[in-house]
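Removed: one protein chain of the complex. Kept in place: all other protein chains.
Up next, subunit A:
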Amino acid sequence: MTDKTTDAGPRRLWFNAGLPALGVVLALALWWLVTIAFGIEPFWLPAPSDVVEAFLRLPGHLTEQAGMTLMTTAVGFAIGSIAGAAVAVLFAASSTIERMTMPLIAAINAVPKAALAPLLIVWIGLNTQAKIVMVVLLCFFPVLVSTMAGLTSVPNDLRELSHSLSASWWQTFVKVRITWALPQIFVGLKVASSLAIIGAVIAELTNPDRGLGAVIVSSSQSADTPLAFAALTLLALMGAALFYLVVAMERILVPWTRAISS
């Protein structure tokens, strides 16, 4: 803990919430100023006011498309994370399976997932499932790797403790390893939360029938840059919200992490 966090109320609030807010406001002001000072056309770079205007032009449409993207993102993130964690548990249980499949999974991960988007359409079709699969592919690996790292990072003294109590593999797993791994799992979940949005957008750009990705495609075709920016802003807000949701879950589930790591 630094000295700054021990300061009393208002100063801490200013430090934790005030300064970040000020940063955002200043950046927006600078953006606005640049568009006015250099007389930049909204076609090239819309001012913040143009973006808000574009959103207010089609609020229902944008919210609906955002909802679709959010659904794809959330479902894919949930499936990918659960699958990643489950496979990590399987690997922890059986080194045979790990040895056999780990190189394969690493190789699959090395394939740029964006390049698979057209193939997913061939395999699965022009539907939401194909989009969800893209998100799953992106979320799976970081959660797998971080869960494995967490499960294998149990310190020696705790291993020896459970050995000396003759704890079964399952008891050790449930009472020690999985909880010990939680902080690491959350590292993977945070990475996956950002990748999930990317996956959804890649899928929507490839098959632009719905979602904010489709809005970006159609608005750039009609040279409606402010509308594209409105979609981008919604994507950014969605990504940030998902990320902080994971952070909030972490604080609730593993309150002891910050205490022992500081």
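Some notes on this structure:
Everything below uses one rule, namely that a residue touches a chain if its C-beta (ideal position, glycine included) is under 8 Å from a C-beta of that chain, and two chains touch if they have at least 3 such contacts; residues count from 1.
We take it that contacts and distances are computed from a predicted model.
Note on the omitted subunit: UniProt lists it as "ABC transporter ATP-binding protein", one of the names in "Gluconate 2-dehydrogenase alpha chain", "ABC transporter ATP-binding protein", "Glycolate oxidase" or "Anti-sigma-K factor rskA". Per the touch definition above, the residue from A:T96, A:S164 or A:S222 contacting the chain not shown is A:S164.
Between the chain not shown and the residues A:V176, A:L205 or A:L232, the one that touches is A:V176. Mapped onto subunit A, contacts with the missing chain fall at residues 155, 157-158, 160-167, 171, 175-176, 179, 254, 256, 259-260.
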